[in-house]
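Note that one protein chain is taken out, while the other chains of the complex remain in position.
Per-chain residue numbering starts at 1, and chain names A and B are given in the order in which the chains are listed.
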Amino acid sequence: MQKLSLSKLDQFLEAMAAHQALYLPVEDHSGQAKFQRWAPGVQLSSTLNTVRSAKDFFFPQTEDLVNFKLRGKEIEIIDPRTEHEDFVVFGVRGCDARSFTILDKVFLADPVDTYYQSRREHGTIVSLACTRPEETCFCTSFGIDPTCPQGDVTCWMEGDALYLTANTPKGEALLAQVADLTEACGDEAVKAQQERVSAILKKLPLANFSTKSFGGQVLMEVFDSEKWGTLSESCLGCGTCTFVCPTCQCYDIKDMDTGHGVQRFRCWDSCMYSDFTRMAHGNPRLTQKERFRQRFMHKLVYFPANNNGEYGCVGCGRCLSKCPISMNIVKVAKALEGDCK
Amino acid sequence: MNTETLIPKLGVVTDIRIDTPDVKTFRVVGLDGKKVFEHMPGQCAMLSIPGVGEAMFSITSSPTNEDFMEFSIKKCGCLTNWLHAMDVGQQITIRGPYGNGFPVEGALKGKDLLFIAGGIGLAPLRSVINYVRDKRQNYGSIQIVYGSRSKEDLVDYQEILDEWMADEGIQVNLTIDRAQEGWDGHVGFVPNFVKELQPDLNKTVLLCGPPIMIKFTLEGLKELGFSETQVYTTMELRMKCGVGKCGRCNIGSKYVCKDGPVFRFDQLDELPNEY
Partner (left out) sequence: MQAAMISRAKELLQGGQVQRVLGWKTGEFVYDITPAVFQSVEELEAEFVYNDFCGNNLSKYLIKESRQPGKVLVFLKPCDTYSFNQLVKEHRILRDNVYVIGVPCEGKTDGETLKAAGVRGILGLQAQGDRFLVETLYGSQELEKAQALPERCQNCKSKKHVAYDELMGEEGQVLQSGRFDMVEKLEAMTPDERFNFWRGELSRCIRCNACRNVCPACSCEKCVFDNDNSGVAQKAAANSFEENMFHIIRAFHVAGRCTDCGECSRVCPQNIPLHLLNRKFIKDIDTFYGDYQAGEDTESRAPLTNYTEGDVEPSIVYQRGGN
């Protein structure tokens, strides 16, 4: 384990930024945090988490897939990609760090999504252990330990120091870049912090929340539940939950005619939207009830059915904070638990 | 599998056949004059005109056709309207093949086959029909029951008359919804026609058509004594990626683009009725 004095935090960030692009949570003027590129003077936010998740780094909200030039009956296909630059994302929390594992299962499954893969290869994740979890947190329900988050490097901020340990060759390479600033140390301070935070985790209101009754084995039972109507009755059909969610990965592919050619881009899409499944001959999900059901079925049943029981949720609590009508996966799972048999 | 699955290849339309008032069959080859890729019967491809749209279509030609691919496309939306208006020589983009296809080299081998199609539903089955015709020795008897609104709406009518009906050992039963002049064949809906025909219960059925026709035909088959494990169909839902990632074509935990589009009815039975 390495130790960095917090008085050298700026030097540390600068040293990393000298080798590759560095992103970290920064507060905007409305007091909320977002990942932003580091430049001299940019301060690390002390808030628990960013509004938007860290998925943006690998699966951005919009991304050009392919360009076309049209001449009469002829079409030219242009791959718009240039080599991605190497980058570090500093300050990723345990929930978001786990979300990459879930996204990998979609985008790196055969056939590999090369756009995502390239970003993954160029990115190094530096996760930061949580010290002040909030009432909306329930990552522990998915076996995540926020006091020891996964990542290429794991960090703990305690007292006047930042403690770091590399978990992968990528992480070791990163720590080598800042070796001048750090010194080897024992793990007593980190252990003490982990114990302290673990005690808080046990007191969280959602500490005992579990999705264990859900999974592929209860697909029809959950799908056919009569409670979907009530649960979805005040859903606005907006995309807030899907867009702030670190594991929502559905996308749309659209063409934009720029006047000089056609840009085919993909952008985040939401199963909550009415046109998500609309076709020329009809729509299999006609009302908000079916769309709402799809989102939660995907996370609690379909995803585990296809991925050895892993749920499509990391318990970050963003949807709990941000849904305009405060309807979320916790309320849904608690309401439907009884139908899982 | 093409590793750049979201970047299409170029194809050129070398022939356009008018099948019915709203269905045309497009012949597509690569710019080098060869097939753009190989496929299996029942698999699909994403066709696109950049700036207009991209959509999934079943490949209606058989893989045994070594020269080109064909797509029978009904005019019903933005992209298909555009395709119907284009001329021979137009380049299009194409990517695929996608989906599982019919198990022509698996469960269907050696079986007596009953194809049942309604309207444009013949498009995906035509690929299988011509495949088994070309590999005749691998399969048992072949019966084709096909119906449409009218004589003019029968897709591939000329091919049916000239080739399928001319083949020995292929039984073709055609029907149209309402009687019309110049038609002395059967009149009536496909589901009822199937019941009247009383096909042998040992046949394996490949069924495709409008949802309502599929529903009643399946019911009819069950009444006759067929089991759901004998009946295959092919599904169509809105798709964007074609590779099980964009998240919209799922029926329960199965993605139509990747796990389908071909399903056996007993498999569909275990999934929500959301299609």
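Methods note: a contact is a pair of C-beta atoms (placed from the backbone, for glycine too) under 8 Å apart; a residue touches a chain by one contact, two chains touch by 3 or more.
For clarity, every value in this text was computed on a predicted model and none was experimentally measured.
Trainee: Among the chains included here, which ones are touched by the excluded chain in the whole complex?
Mentor: Displayed chains contacted by the hidden chain, ordered by label: A.
Trainee: One chain is left out of this view; which of A:E14, A:D86, A:D104 or A:E134 touches it in the full complex?
Mentor: Here the residue in touch with the unshown chain is A:E134.
Trainee: One chain is left out of this view; which of A:Q43, A:N208 or A:S326 touches it in the full complex?
Mentor: That would be A:S326, which touches the missing chain.
Trainee: Touch as defined at the start, partner being the missing chain; which of A:V51, A:A173 or A:A189 qualifies?
Mentor: A:V51
Trainee: Tell me where the left-out chain touches chain A, residue by residue.
Mentor: The list for chain A reads 28-32, 34, 48, 51-52, 61-62, 132-136, 200, 203-206, 230, 233-234, 236-240, 242-244, 252, 254, 256, 265, 267-270, 273-275, 320-322, 324-328, 330-331, 334.
Everything that follows uses one rule, which is that only the chains that are shown with their structure count from here on.
Trainee: Once you find the CA centre of chain A and the CA centre of chain B, what distance in Å lies between them?
Mentor: 40
Trainee: Mind listing the chain B positions that touch chain A in their complex?
Mentor: Spelled out, the residues of chain B in touch with chain A are 1-10, 50-54, 76-77, 80, 87, 89-93, 236-238, 240-241, 243-250, 252-253, 270-272, 274-275.
Trainee: Where on chain A does chain B make contact in their complex?
Mentor: It comes out as residues 65-66, 68, 70, 73-75, 77, 79, 106-107, 109-115, 216, 219-220, 223-224, 249-253, 255, 257, 262, 264, 266, 269, 271, 276-281, 284-285, 290, 294, 297-298, 301-302, 305-306.
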